[in-house]
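The structure appears below as structure tokens.
Take a look at chain A:
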Amino acid sequence: MGNDIARQLAHLDEEEAVTRIVAHLDRFWDPRMRRTLQALAAAGDDTLDPRLAAAARRL
Partner candidate 1 sequence: MTTLDQPALGEPGGYAPEPDLGTPPVASQADATVTIDGRQVTVPAGTSVMRAAAVAGIDVPKLCATDSLKAFGSCRMCLVEVDGARGTPASCTTPCADGMVVSTQTEQVQRLRRNVMELYLSDHPADCQGCARGSCEMQAMAVTVGAVEARYGNGRDHLAESSYDASNPYFDYDPAACIVCSRCVRACGEVQGTFALTVEGRGFDSRITPGGTDFLSSECVSCGACVQACPTSALQEKSLIELGMPTRVVDTTCAYCGVGCSFRAEVQGTGEDTQVVRMMPAKTGGANEGHSCVKGRFAYGYTNHPDRQLHPMVRDSIDDEWRVVSWEEAVAKAADGFSAIQRDHGVGAIGGISSSRCTNEEVYVVQKMVRAAFGNNNVDTCARVCHSPTGYGLNQTFGTSAGTQDFKSVEQADVVLLIGANPTDAHPVFASRLKRRLRQGAQIVVADPRRIDLVHGPHVEAAAHLPVLPGSNVAFVNAMAHTVVTEGLHDEAFLRERCENVDSYLAFIARPENSPEATEEVTGIPAEQLRAAARLYAEAPNAAIYYGLGVTEHSQGSTMVMGMANLAMITGNIGREGVGVNPLRGQNNVQGSCDMGSFPHELPGYRHISRPEVRAIYEDLWGRTLDPEPGLRIPNMFDSALAGTFRGLYVQGEDIAQSDPNTQHVEAALRSMDLVVVQDLFLNETARFAHVFLPGTSFLEKDGTFTNAERRINRVRPALPPRQGKDEWQITCDIAAAMGFPMPYAGAHEIMDEIAATTPTFAGVSFARLDAEGSMQWPVTDAAPHGTPTMHVGEFVRGKGNLVETVYVPTTERTNRRFPLVLTTGRILSQYNVGAQTRRTANQTWHPEDILEIHPADAHVRGISTGDLVELSSRVGSTTLRAEVSERMPAGVVYTTFHHPVTGANVVTTENSDWATNCPEYKVTAVEVGVANARGLTDAEAAARDEREPAGRS
Partner candidate 2 sequence: MSTPTSTPASPEAGPDRSALVRAVAEHHRDQRGPLLPVLHEVLAEFGYVDAADVPVIADVLNLSAAEVHGVVSFYHDVRTTPPPTHVVALCRAEACQAVGAESLYAAAQERAASGEMGDTEVQQVFCLGNCALGPSGTVDGRLLGRLDAARLTELTAGWR
């Protein structure tokens, strides 16, 4: 699901994309889902889109 968002914003430059992903997750995601995502990113889950992982670290 998060990867879908990252894929939609793939055309933007890195910084802009990560900022927009963070904003989207803040606005629409339940905090528990954000925490799960953060845990996955922290664990270095390689199925995460790199920009999603970057966004997760910035949440």
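Selection criteria: all candidates are chains of the complex that A comes from, given by their letters.
Note that in this section contacts are C-beta pairs under 8 Å (C-beta built on N, C-alpha and C of every residue); 3 or more make two chains touch, one makes a residue touch a chain; residues count from 1.
Quick caveat: nothing in here was measured; it's all calculated off a predicted structure.
When you check 1 or 2 against chain A in this complex, the one that touches it is 1. By the touch rule above, chain A contacts candidate 1 in their complex via residues 1, 4-5, 7-8, 10-11, 24, 26-33.
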